[in-house]
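Worksheet: one structure, shown below.
Removed from the display is one protein chain of the complex; every other protein chain stays in position.
Here is chain A:
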Amino acid sequence: MNTVAIIDYGMGNLHSAKKAVEHVAPNCSVLVTGDAAKIREADRVILPGVGAIRDCMAEMHRLGVVELVKEVSRDRPFLGICVGMQALMARSEENDGVEGIGLFPSEVRYFGDNLTENGERLKVPHMGWNEVWHSMDHPLWHNIPDGDRFYFVHSYYAEAAGNPDMAGRTHYGVDLAAAVAKDNIFAAQFHPEKSARAGLQLLENFTNWNGK
């Protein structure tokens, strides 16, 4: 049976991600687990994350998740979501600077307190439905129209400028990487499990993806 492990390192609600994957892939066995052996055995792995990156990274280090992520992200379809995407970057400027797992070279930056667009102030967090424009062909965009909206909620972002791994771009005062992809790894800043039709399609694509 096709198994999907959602890594549980004690941060946030993993119920939604589990339910959404079960909804689109009734034949998959979906586990929410912190058990390294079970995660190693899974065909696909999801790294979620909410809250502050310092706390997330601290828990990942404490529970051995950093090494585990490096290992299982080498050889099977791997999906990072929200702070789970930011954790894969080299570094974040949140909480006075936090080292990430470093699977992607980007830096994660703060939107700032004075984010504007055409002279109008933009609220932070970037919260709500924004357009995602594909910046590469990818199996996870299958059946998702270019520019479709996904649900975002975040105050920090990976830069779009000069990002060689950007898979999708969104604009909110600045251009940001809505998704990045490299080999068998895909990571999204938005929440596919909360993005209605478009998000469910992406999760279904993930459960069908062979990582190539």
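What we mean here is this: contacts are C-beta pairs under 8 Å (C-beta built on N, C-alpha and C of every residue); 3 or more make two chains touch, one makes a residue touch a chain; residues count from 1.
We take it that contacts and distances are computed from a predicted model.
Within the choices "Xanthine dehydrogenase YagS FAD-binding subunit", "ABC transporter permease", "Imidazole glycerol phosphate synthase subunit HisF" or "Heme exporter protein C", the name that UniProt assigns to the complex's undisplayed chain is "Imidazole glycerol phosphate synthase subunit HisF". Residue in contact with the omitted chain (choice from A:Arg44, A:His134 or A:His154): A:His154. Between the chain not shown and the residues A:Cys28, A:Ala90, A:Val124 or A:Val174, the one that touches is A:Val124.
Although one chain is not drawn, its touching partners on chain A can still be listed: residues 12-13, 15-16, 19-20, 23, 50-52, 113, 117, 121-131, 147, 149, 151-155, 171-172, 191, 193-196, 199-200.
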